[in-house]
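The other protein chains are all here in position, but one chain of the complex has been omitted.
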Amino acid sequence: MLYVDLNCDVGESFGNYQLGADEALMKCMSSANIACGYHAGDPHVMQETVALAIKHNVAIGAHPGLPDLVGFGRRAMLISTAEAYQLTLYQVGALAAFVKAAAAKLHHVKPHGALYTMAAENIHLAEAIAMAVRDFDNSLILYGLAGSKLIDAGKNCGLKVANEVFGDRTYTNTAGLTPRSQPGAIIPDVTDAVKQVLHMIKKRKVLSTDNVEVAVHADTICLHGDNANALQFATAIREGVIAAGVIIKTFNG
Amino acid sequence: MLYVDLNCDVGESFGNYQLGADEALMKCMSSANIACGYHAGDPHVMQETVALAIKHNVAIGAHPGLPDLVGFGRRAMLISTAEAYQLTLYQVGALAAFVKAAAAKLHHVKPHGALYTMAAENIHLAEAIAMAVRDFDNSLILYGLAGSKLIDAGKNCGLKVANEVFGDRTYTNTAGLTPRSQPGAIIPDVTDAVKQVLHMIKKRKVLSTDNVEVAVHADTICLHGDNANALQFATAIREGVIAAGVIIKTFNG
Amino acid sequence: MLYVDLNCDVGESFGNYQLGADEALMKCMSSANIACGYHAGDPHVMQETVALAIKHNVAIGAHPGLPDLVGFGRRAMLISTAEAYQLTLYQVGALAAFVKAAAAKLHHVKPHGALYTMAAENIHLAEAIAMAVRDFDNSLILYGLAGSKLIDAGKNCGLKVANEVFGDRTYTNTAGLTPRSQPGAIIPDVTDAVKQVLHMIKKRKVLSTDNVEVAVHADTICLHGDNANALQFATAIREGVIAAGVIIKTFNG
Partner (left out) sequence: MLYVDLNCDVGESFGNYQLGADEALMKCMSSANIACGYHAGDPHVMQETVALAIKHNVAIGAHPGLPDLVGFGRRAMLISTAEAYQLTLYQVGALAAFVKAAAAKLHHVKPHGALYTMAAENIHLAEAIAMAVRDFDNSLILYGLAGSKLIDAGKNCGLKVANEVFGDRTYTNTAGLTPRSQPGAIIPDVTDAVKQVLHMIKKRKVLSTDNVEVAVHADTICLHGDNANALQFATAIREGVIAAGVIIKTFNG
């Protein structure tokens, strides 16, 4: 049997602002990455989203981001490794409190946005984030870009790691993502995205933009939370995966 | 033997801003209330202050405040009980993460500033805060104004509570604090403050501004953290208490 | 001829968060109240919204709020009069910069949310806000709740004032709004709201919840910006007013 985890960013509303069809998306995913108040989310939203995940039996993850609400955590910032450690620990702890108060268990941590990208490329930031997760709870699973520095750092720390892949992003010959600034970075057609996902799950390979079969480790698939067509995409991935006989199941290492 | 706990607000620096002589004050106190990033403090300061408390063998408490950095959490805000619950849980969880990562144990929670005052007077807010503390960890001790609604709420919730008294504030006939807006609210002379503290510890009474002996429960004494003469005051209280044969010891219910 | 101004809160999006159908609403209103970054809005949104108002030939107003993004400026805060003056001046200046850079002219200031309500009831806060507006530019018009303390303060300051009325709120015998916490505060039916508006414009009176005809000064009508049915409501008011032969025109004192 083949298994795959579908993870999705949720809890990104803030105050009076609604973002994402969280309740509908919960039905598609097996793991939820819940914003922790730095790039999105607030204590009210965090409590509600934890409750939603419990209701839908979805594994709960913390989704720490850079302290940049207006930029939604998407603008790279030159932070120190100490700052990376501290802001991860702070946010993971804050979310974990809501999980604990709801008598549930925190399952994983996945950095958000620019923090995710920076941690994929910079081993020092990656190690700082991994150490924060480990120092908080070494049974947590670290979600990161498949094959990236964050995955290395998590393993080096003794954490279980989940390699994340994308159905709607194209890959380079080194199994990295084509930067969004370049043409052809996005796979617009959902059917193509489903095809790529299945290829990655079944063959553990992805066809790069140079038409090379590149090895890729697909523990978990990213469903997007805040696109206009996020729900349509998530539903297509879910249905495509099920139709192919792959079982959707929270990643547990 | 008589025992008393001396608690003090610390960790109220922020980013580039230094506030309070935390290291020196640590030598005077037995319990530290560490800011959690809402009214003061940041992840870096929280980590440093937790380390400082451990080094000085001081019990670690979370010191959640209103989300008002520019007002230092001192401006009353009309928040709902749900918001009080959520912002307490968020901040306690964030601080607890630093405590856990340092292999220490969180000991208590004391609300800050306007949240403290609002919780002393409004039973609904008090209950919300107490429930957040209990839902996070029911072995935590809730620090609040002696005899106030927050103390009631903590007890009703099954929490251990610490009644806090002030050496440098005068009391009304109902054992409430004279509002700062009124003349005579502050006891400027340190010797008088020490005298009041000893009276409260030994006799469990305080002389009100109307010259009435009022019963007061003194589990813990507030040392101020950010006054100009905070250190002088803390030292005087500490020495006065010791000289009177009272043993300074973290409150444990 | 009868004239009336229709004003509406816009520019309340923030970063990644969209709020309100600003472009569509611009077609209904004659005056726009643009958020200034404290309760909502950010520099990008402010620039875009000023451009939108210019495009639709709508008068531009600053809409300063309390520093409470997560609470959308709707939670009362115990601020001093100095703070009210300073936060008004800061926000009006910030918005005015975008207006100046676009070679347009700032027309009015209307406080937002809890600041609006506090300024309606507390003459000291009202005076502080009015003085900030006057000290910045004494040709600006101060929008406030009809007959409220803010209107008094504006007049006392030498400012032109616009009395704001609501079609969808009921009124007390003293021409105050029924608090939202009370039943019957809202007029849910749009046709009834239009009827009340026309009555206020034509007769300068409103029927209170006690069925008393109360005098009310209706210089400008509030169109809501962020309700689910904001656009439907705004369109109905606009069309109802036009159908009754009243001319929609920016208030100019």
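As written, the chains take the letters A, B and C, and residue 1 is the first residue of each chain.
Here is the rule we use: contacts are C-beta pairs under 8 Å (C-beta built on N, C-alpha and C of every residue); 3 or more make two chains touch, one makes a residue touch a chain.
Note that the structure is a prediction, hence the values are computed from the model and not measured.
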item: Per the touch definition above, residue among C:L6, C:M29 or C:M46 touching the missing chain; value: C:M46
item: Residue among A:K27, A:K55 or A:R75 that touches the chain left out of view; value: A:R75
item: Contact with the hidden chain (one of B:V4, B:L25 or B:A40); value: B:A40
item: Candidate in contact with the missing chain, chosen from C:C8, C:C28, C:L69 or C:L89; value: C:L89
item: Sites on chain B contacted by the missing partner chain, in the whole complex; value: 14-17, 19, 40, 42, 69-72, 226
item: Footprint left on chain A by the chain that the document does not show; value: 67-68, 70-71, 75-79, 114
item: Interface with the undisplayed chain - residues on chain C; value: 37, 42-44, 46-47, 82-83, 86-87, 89-98, 100-101, 132, 135-137
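One rule holds for everything that comes next: only the chains that are shown with their structure count from here on.
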item: Angle of the C-alpha superposing rotation, chain A to chain C, to the nearest 5 degrees; value: 180
item: Interface residue overlap between copies chain B and chain C, same or different (over half shared); value: same
item: Whole-Å gap separating chain B and chain C, where each centre is the average of the chain's CA atoms; value: 42
item: Of all residues in chain C, the ones touching two or more other chains; value: 70-71
